[in-house]
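All protein chains but one are shown in place.
Labels run A, B and C following the written order; every chain starts at residue 1.
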Amino acid sequence: MERFSGLVAAPFTPMNDKGEVQYDRIGSYYDFLAANRVVGAFVNGSTGEGVSLSVKEKMRLTEEWARQAKSKGTVKVITLVGGTSYVECIELALHAQEQGVHAIALLAPFYFNPPNAAQLVEFVARVASSVPNLPVYFYHIPVLSGCYLSMFDFLKEADGVIPNLAGIKYTHEDFMDFLSCTNFMHGKYEMMWGRDEAFLSALVLGARSAVGSTFNYAAPLYYQLIQAYDRGDFVTARQLQQQSIDMIRLLGKFGGIATGKAYMRYIGLDCGRFRTPVQNMDETQYQPFCSAVQSLQMETLFSKI
Amino acid sequence: MERFSGLVAAPFTPMNDKGEVQYDRIGSYYDFLAANRVVGAFVNGSTGEGVSLSVKEKMRLTEEWARQAKSKGTVKVITLVGGTSYVECIELALHAQEQGVHAIALLAPFYFNPPNAAQLVEFVARVASSVPNLPVYFYHIPVLSGCYLSMFDFLKEADGVIPNLAGIKYTHEDFMDFLSCTNFMHGKYEMMWGRDEAFLSALVLGARSAVGSTFNYAAPLYYQLIQAYDRGDFVTARQLQQQSIDMIRLLGKFGGIATGKAYMRYIGLDCGRFRTPVQNMDETQYQPFCSAVQSLQMETLFSKI
Amino acid sequence: MERFSGLVAAPFTPMNDKGEVQYDRIGSYYDFLAANRVVGAFVNGSTGEGVSLSVKEKMRLTEEWARQAKSKGTVKVITLVGGTSYVECIELALHAQEQGVHAIALLAPFYFNPPNAAQLVEFVARVASSVPNLPVYFYHIPVLSGCYLSMFDFLKEADGVIPNLAGIKYTHEDFMDFLSCTNFMHGKYEMMWGRDEAFLSALVLGARSAVGSTFNYAAPLYYQLIQAYDRGDFVTARQLQQQSIDMIRLLGKFGGIATGKAYMRYIGLDCGRFRTPVQNMDETQYQPFCSAVQSLQMETLFSKI
Partner (left out) sequence: MERFSGLVAAPFTPMNDKGEVQYDRIGSYYDFLAANRVVGAFVNGSTGEGVSLSVKEKMRLTEEWARQAKSKGTVKVITLVGGTSYVECIELALHAQEQGVHAIALLAPFYFNPPNAAQLVEFVARVASSVPNLPVYFYHIPVLSGCYLSMFDFLKEADGVIPNLAGIKYTHEDFMDFLSCTNFMHGKYEMMWGRDEAFLSALVLGARSAVGSTFNYAAPLYYQLIQAYDRGDFVTARQLQQQSIDMIRLLGKFGGIATGKAYMRYIGLDCGRFRTPVQNMDETQYQPFCSAVQSLQMETLFSKI
């Protein structure tokens, strides 16, 4: 099965002033990620506003990203086909397979919450079995999906039932659960860390791959963090993790997830605004935001355009 | 604008053993509701598993229900076009309008939660403005959508901004908020009560319409409750409300929302099972369930097939 | 057993500028409640800041209130002896019994949450059995105690096990649970409604007694509401309930529970401030608060000093 070692970015979806997707910018976005040594693109995820897109838009985005990967090959593509209807997830999965993506990912259905691991496995299995040759990652993000089931329980229930289950994108801070999953069946499943602000605490548990939104604009920071960790220089590693935290804290200060697009604009790759119901920064806040970013003094740690 | 006075049922979606929608049964379902004096059908809602259907399936269901209403006319149709993407909601709204539904309804987007009433209004307004001549109801169901914003705040923000906003289907137990909405602008907005188990407590606040799942199989119970209330016979009204509660308590005991389909099977209108991730009763539980229902001794209160 | 029919106020605890309890003001507070036809005083509750007082202070307050009741007799006294340690609850219960209170009340322990009704009953039973001749009320207020167990389940488990259980002060908005408790064993247990803003919705279910904080300063409003309900004048009843809501909404607007003491100051019975960690209104907000109260135009509905 395909494996990702390194940083996988969850790309933002570029939009114009009317909130329409700018598909023609995916090519340069792809090159930008490649140039910053990002190894994968997690398409239509939370950062990419997958849930705010229509089925058609999601399919079109998958096509564009997959086409880039096919012709250029450096950055692998995982596309999120998750939703609340397994019928629609299967449509998206089959479409993604046709486009030649490297893997798909599935969310817990987020309206009717699965009441237990068995029910979650049944949902995932229905979709996974429609594309038996494609690696499937489960995307665990309870704060948004509302599904707080233990992933260790999920793996125990899924193992042997979902043959193409490849791993978990783990966007939650439960290290007991995370380490248990990492060690399950001698590391059979790839655990991709999803909380950039606690990356060092996952590295020490053996994580080697991660999916994040800040890898879009600050990949160098995290590669330096990995290097410091690998050479046993924890003082530097902690300092870099703190810089990542200071950077991420500005998201909270300036209004949340949409601030990620403000960072993209800051580094020179303007992706427009988030669609409602996500709240965007007022235009008047953008200059104060830039000043705040500058005061972090981390210009060398941002991705290069 | 269209108004609903009386009981609006949220129909279950009939499915066969493979979990496929049985569109050809909508006609008889419509007749059944009409025969039980139900005044409206709230299509593709929570009870109807709207989120578990694909866009195509939702459109097809809307077509079938609207076709019935057009030819028979007794039961009005509201169709839920809500979701997480306003682009897709607009597609569904335009389609619903073409089919000639009486009204549409919208949910709060349930992945990215609107952070305040203004943002929720922006989301609803985008969709509502695409069908300016169609009444729009907001469907407030925080326990599933995760959006606990005050509806009184929502109305204050929406009034004047969403001209075709007709009212709220209020599936939450906050009577302070509910009464405030009822009295807002001298009753300008239709407040449809959505918690069947507390219907009497809403009647006394002036509610005259309600949307519910138990109106599918126990419409007579609630019409008797309304009559008892109207003639000031509160002893009978409380007794009927208690019977409604005893009936609803079996849902909790036998596993949740899917038990509604067990009630439908019990009265003779089998709609199959709920799609995963909703958990269905084991077949072995069905007989104990039937015994429990019989011990409620409320046969005359169930809808007649 | 003692029964309360009518309005039971949960008195505020009068404090001086240093945050010390002013025991010598209980006498006039008692007379004030009596003059406004309040039938009971629920001492050391949430409104009375019981949890912010020391054991000694709580005992001293119970003594003062009980002494008033003994000599004057019009207003009955229930004192809350609840806490997280049953050993300490028993100390408080025995002390309360010695003072001759009419009843005691118990909270769910609010640090270690009881995992089920059986465990909650065990906790309550230990304390109740130490004062077998005193009526015991369970004080259900999940939003503060964190205990969301069904009271219907609690009663089923407690019945026969806690002989002196007299009823429940029900400060929660779950009318299915409330009506089920009301009807349990043909009304064996007294259900005292605790959400002033939804009083009318409880009256229609048969509630005849209530415990509240706003009965301190707006008893006339609620007595008029009861009268309107009793004569079947629901238009007036709803209007009064709306006025209660408008009054209560100012609590939210001006910062929460401490605003209750601002209302007391407004009507002329200044009780000082709430102890930290409850946040009090800034002194600069007091005039805007008074203006807001005046604009409610409900002077005749406030308690008379």
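The definition used in the following text is that a residue touches a chain if its C-beta (ideal position, glycine included) is under 8 Å from a C-beta of that chain, and two chains touch if they have at least 3 such contacts.
As the structure is a computational prediction, the values presented were derived from the model and not from experiment.
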List the shown chains that the missing chain touches in the full complex. A, C
Candidate in contact with the missing chain, chosen from C:E57, C:D153 or C:D270: C:E57
From the listed residues A:A202, A:M264 or A:V278, report the one that touches the chain absent from this view. A:A202
Quick one: which of A:V143, A:M185 or A:I245 touches the chain that's been left out? A:I245
Write down which of C:Q119, C:Q224 or C:Q285 is the residue touching the left-out chain. C:Q119
Provide the residue numbers of chain C that touch the chain removed from this figure. 46, 51-55, 57, 84-88, 91, 108-116, 119-120, 122-123, 126, 144-146, 256-257, 275-279
On chain A, residues whose C-beta touches the chain left out of the figure: 173-176, 179-180, 183, 197-198, 200-206, 232, 234, 237-238, 241-242, 245, 248-249
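Throughout what follows, only the chains that are shown with their structure count from here on.
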Find the most central chain, measuring centrality by the gap between its CA centroid and the centroid of all protein CA atoms shown. B
Between chain B and chain C, the Cα-mean centres are separated in Å by 36
From the C-alpha centre of chain A to that of chain C, how far is it in Å? 50
At least two partner chains per residue is the criterion; list those residues in chain C. none
